[in-house]
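Excluded from the complex is one protein chain; the other protein chains are retained at their positions.
Presenting chain A:
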Amino acid sequence: MPRIGVYICHCGENIAGAVNVEEVRKYAEQLPGVVLARNYLFMCSDPGQELIKQDIRNGLIDRVVVAACTPRTHEPIFRKAVEDGGLNKYLLEMANIRDQDSWPHWQDKEGATEKAKKLVASAVAKAAYLEPLEDRFVEVTRASLVVGGGVSGMFAALDLANMGYKVYLVEKNPSVGGNMAKLDKTFPTNDCSACILTPIMVQVGTHPNIELLTYSEVESVEGSVGNFKVKVRKKQTYIDWDKCTGCGDCVNACPAKVPNEFNEGMNNRKAIYIEFPQAVPKRAVVDIEHCLNCAKRVMGTQPRIHSKTGEPILAPCEKACKTGACDRSRAYNPEGELIELNVGTIIIATGYKVMDKEPFKEYSPQSPNVITAMQLERILSATGPTDGQLKRPSDGEKPKTIAFISCVGSRDKRFHTYCSKVCCMYMLKEARLIKEKYPNINIYIFFIDVRTGGKDFEEYYNYCRNLGIRMLRGRVGAVDELPGDRLRVRAFDVDLGAPVELEADLVVLATAIEPAPALEELGRKMGITCGSEGFLKELHTKLYPVETSVKGIYIAGCAQGPKDIPESVSQARAASSAAAVPLTLGKVIVEPLISEVNQRKCSGCGTCVQLCPYSAISLVEDKGKLHSKIDEALCAGCGICAAACPSGVITLHGFTNTQIFAQIKALAS
């Protein structure tokens, strides 16, 4: 018969405020197997833990139930206490009577106390069947993968590389730089974005420890912390990058016209293109979908021979290339190349995208003079479609009146309920840049609230007001097109308590920040869930903001939620230091809460093999019969196999059938 000790925590008022702790203690005392039950103000404090240790040392108990807060944060502490007392640390069970009881049932003290009793009874029932388990250690591959080559990903990669670890940086576009490379200036100091970003891009491109995999995407992730196997698809560039010097001769020769993504579709690029002038690596790629196959030079075919000159007939891009990097006779694999990487940790920094203007029919998205703030950013940039000249798209005239509309798609239950956080500041910044250069332009900003929390942000706001930028509080109802490329902005001014109308030459929509496309799919490949808003979920908002529910995978930047550049960089550097911990230790402890197959009863149907997300299960032959076998090093203890096994012969240690049935029985009785 086990001798169970139950320890009930007041958690100050957190638990005791709703639960009658003494009543629960008395109840616990008479549960089967329980030899003592104590309560204490803070079980996690030193004296609290000492209670447990003393009882174990005195030989009173051999199983421990702690009824307190969440095991997510506190299980390690209590396991340590149990171990220090001299018991196997897995002989501990926690009942979460705070998050699952006192907090949600704060108004119902009696009900909360009853529920606490149930939760304690359930934990005690399970504790009777707990078995001692031994930790395992897994060697760590001392390399890291960073997904996303924006400012977050680059800083994360640089920090890890500077610590001496091998880093693979995967970026889906041909160049690193991300969204920040598109920006003109950055708040709150108005640094030129390219000027501060380019040196970082160069460092990333030249660092001996960083292997840059641009124009590549993560295809699959297997394994677990310390030993991830990642398949990365290097998309086909149709250019020999070893020979390409980035001179741009081929680009000049190409006759095709394709909307330029880097300039937010406001001008055209070629089908063969270099993403932007400061691109790292500065290499050309062929957008095969839009390639015109000039001179019938379909990739992988031999050129026709000119009947008179006897010379091969080449496409303009080939002719222009002096190094032979552009060779359309080569048989390129359209699928690109699939490479496999072995890494110990992974950082996801896939960034964001801004919403298009199209969904906002009330703001006349069909008008060329209604643009998104990101498009204005490109107009203001020296490398943009207007070479930095302030020209409105319809006729290239300099606008006399500009209206900004905030919270377009953010804080709007039709689209996103969250605040995109950076819009207030970037609108102020864009307005200020224009106003400083052209004081005669009238600028109006329509706000719901001006949110300028952050270092030096409020000062920035006041400065902008003093420049003569006008702020109007109230949501814009509509933007109408007027003759002469004019636009009418109709809003309700909350301060005046009256509707207002304004005629403008250019309307700028501060569209919402959204998760990068296919983020959810990437998350699924790695086993990380997204929140309802679509951004990746951190393990704990406050305490583990860069960790995810998957050990060894970390997040940085806007993949987690809207952020400005300083925050993204801080988080990237935090993620890199967290990701370096397993690499530095060289081994990771893997909890023994893993699955085991009862080989005698296994009929070898292979259902578990196909379902295991960690590829930890294989079929092996023993005495002429097939059985499934679980690789302990790879098993993450998710329990999918145990649930799916048609014969029910897989046991998940720490959550065995016996333990769970005992819990259910206790809850139901």
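Operating definition for what follows: contacts are C-beta pairs under 8 Å (C-beta built on N, C-alpha and C of every residue); 3 or more make two chains touch, one makes a residue touch a chain; residues count from 1.
Keep in mind that, in the parts below, contacts and distances are computed from a predicted model.
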| item | value |
| --- | --- |
| Protein that the absent chain corresponds to, by UniProt name, given "Thiazole synthase", "LuxR family maltose regulon positive regulatory protein", "ABC transporter permease" or "Coenzyme F420 hydrogenase/dehydrogenase, beta subunit C terminus" | "Coenzyme F420 hydrogenase/dehydrogenase, beta subunit C terminus" |
| Chain not shown: contacting residue from A:Pro281, A:Gly388 or A:Gly606 | A:Gly606 |
| Residues from chain A at the interface with the omitted partner, ascending | 524, 600-607, 610-611, 613, 619, 624-626, 644, 646-649, 657-658, 661 |
